[in-house]
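One protein chain omitted, others in place.
Our next item is chain A:
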């Protein structure tokens, strides 16, 4: 609150200024006193640990950043070679197809189903899915891409329109219910 003009302050302004300065000094002294107490009583050990963590984190992140793409993808890995789902082998030296080839016997109908397509099968089998019930929602999902690992997630249900109300009963992760959707948040109390 430093006024830049050179004109002498009126008594009222001076009073206000000194009042402010006193309040400011008081606030600063409060903080200084609290910090002094915390430091003297040994309550601030976590600060050093936190600083150290941040430094280590920054250093390691920078070091690894050259050959790494943030956000998933296929980071360079040691001790096993190759990336994950993009090729190469896993930690046991195995490779896997994009769609799991394992054959499972459906618990509902007894038919053998390929693992990678088990969820969509089960959805229809149990009569839960949108597609099993109605075809209205087709158009609303047009244009959404779908990949085997990734997910065409439809938008969060509370904001969907009436045509999507059937989705409320779709349990999950099938067809348009992607495994990557964001859900609602709060500390869950059970």
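Everything that follows uses one rule, which is that contacts are C-beta pairs under 8 Å (C-beta built on N, C-alpha and C of every residue); 3 or more make two chains touch, one makes a residue touch a chain; residues count from 1.
Everything that follows uses one rule, which is that contacts and distances are computed from a predicted model.
Note on the omitted subunit: UniProt lists it as "ubiquitinyl hydrolase 1", one of the names in "UDP-arabinopyranose mutase 5", "Protein ABCI7, chloroplastic", "AP complex subunit sigma" or "ubiquitinyl hydrolase 1".
Not every partner is drawn; the one left out touches chain A at residues 18, 22, 25-26, 29-31, 33-51, 53-55, 57-58, 60-61, 63-65, 68, 70-73, 75, 77-80, 82-85, 88, 90-92, 94, 96, 100, 102, 104, 107-110, 115-120, 122, 126, 128, 144-145, 147-159, 167-175, 177-190.
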